[in-house]
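Excluded from the complex is one protein chain; the other protein chains are retained at their positions.
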Amino acid sequence: MARETIEVPITGKIISVAVKAGDTVKEGDVICMLESMKMENPILSPVDGAIVEIGVEPEQVVKPGEKIAVIEY
Amino acid sequence: MDAFIDALNSLGQGFMNLTWEAAVMILIGCVLLYLGIGRKIEPLLLVPIGFGVVLGNLPLANLGAQDQGGVINLLYTAGILTEIFPVLLFLGLGAMIDFGPMLANPVVLIFGAAGQFGIFITLLLALGLGFVEQEAVSIAVIGACDGPTAIYVTSKYARELLPAVSIAAYSYMALVPIIQPPIMRGMTTRKERETPMAAGEKQVSQRVKVLFPIIAGIATILIAPMGAPLMGMLMLGNLLKESGVVGRLVDVSQNTIANLVTLLLGLCIGASMLGGNFLTWDTLLVFALGFIAISMDTVFGMLLGKLMRVLSKGKINPLLGAAGTSAFPMSARVVQKEGQRANPRNFLLWHAIGANTGGQIGSVMAAAVMLAVLSGLGIGPLA
Partner (left out) sequence: MDWSFGLTMTFAGMGITFITLYLLTLLIRLLNKLFPFKNGEEKKGKT
């Protein structure tokens, strides 16, 4: 099984997290919402797979490169 | 008894003087109010504009922008015909804008030039349709995707078209999320839209952020002095913000001044939309040409985007070209959405915001050059 880590693309604040560890997701599903530059941006799953780990929680201020989630597929 | 009838008569004057054009305009005003309040579409603009339309068209109220000595006429004369309102809005805009993404990745600035191409295509079309030079330039500026710039140029050269041009400019800015995506998808293959780009967030030195508005302001104004009021205020606003030493002035620029001017500007524009000058064939043409202007901005942005993708050997996503309009932040948001739609790993927002701020500089620059050419050819304002 391959694993892919989703990283924070841009400085901002996590508004909500839509999935939890163990959930299965499809490509394009929303993992969490990231508020940056006064916009709410969804972070999407790049693949069909299962969430192994979630690295963020709502209200958390994040920087580029930090781990949002790990997906196994 | 006669006195009573006279009194009734004077009370009925309003109804007696209501023309069908005014009635239609009042209805249009109410539709704008509904869109702003009921549907929450751009309420900050539509509520003052909508009520301005209603007030300006009520007979005998003396509240139209052209009613000499009326309250709104005073604001209109002092704020719009002198160009003070659009210029002050630019001060607020400068104080709100963050040039950071553009400074970190200056190559995106070039998209800000391509995003102005629609202006010139539209200019040629408007001339071909028989508009005189000053009118054609004013209509073309809708392609700058920038309300204050359009109002600035039009109030200078073709006042008669001011209501149509400003309403068209603001409407199409708001419609960017609907107008741009089909063009973006139509002009690219899925593979092109999928082009991955590093999210690319980079910091720049505070010194660069402070020096940029000063040096860029001096340079651009030396190149095109006619745009100095807009460019100067944009750069001043940004310098206030980045200097970090005048928090109070930043606060007043981006809140008090920007809000106050938006309110008065909206009211005046609304009150200048009168049946006689708005319900005309020209208004329809202005709207049609404005639509072409914004579509062409997108088309040429995408063409440059595709070229840049080739030149950069696949390192630049062509969608970024669409962010070169100055509809901020609508265009950037559209690019981010479309990029992510094609490839969930894509996150183009940082680059798109950079191109979008580049578009704001580009639109002021394009307008400044047009003003310079007009004055160079000795073409003055329409009487």
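As written, the chain order gives the labels A and B, with residue 1 at the start of each chain.
Here is the rule we go by: a residue touches a chain if its C-beta (ideal position, glycine included) is under 8 Å from a C-beta of that chain, and two chains touch if they have at least 3 such contacts.
Since the model is a prediction, treat every value here as computed from it, not as a measurement.
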TODO: Over the full complex, note down every shown chain the hidden chain is touching.
DONE: B
TODO: From the listed residues B:Thr220, B:Thr262 or B:Asn277, report the one that touches the chain absent from this view.
DONE: B:Thr220
TODO: Using the touch definition up top, pick the residue from B:Gly112, B:Pro181 or B:Gly290 that touches the left-out chain.
DONE: B:Gly112
TODO: Check the options B:Leu46, B:Leu161 or B:Val250 and report the residue that touches the missing chain.
DONE: B:Val250
TODO: Kindly note down the residues of chain B that lie in touch with the hidden chain.
DONE: 102-103, 106-107, 109-110, 112-113, 116-117, 119-120, 123-124, 127-128, 130, 133, 136-137, 202-208, 210-212, 215-216, 219-220, 223-224, 241-244, 247, 250, 358, 361-362, 365-366, 369-370, 373, 377
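Assume only the chains that are shown with their structure count from here on.
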Open item on the list: I'd like to verify one number: the distance from the centre of chain A to the centre of chain B, where each centre is the average of its C-alpha atoms, in whole angstrom.
Closed with: 35
Open item on the list: So in the complex, the part of chain B that touches chain A is made up of which residues?
Closed with: 98, 199, 201, 329, 333, 336, 340, 344-345, 347, 349-350, 353
Open item on the list: Quick check: in the complex, which residue numbers of chain A touch chain B?
Closed with: 9-11, 27-28, 36-39, 41-46, 64
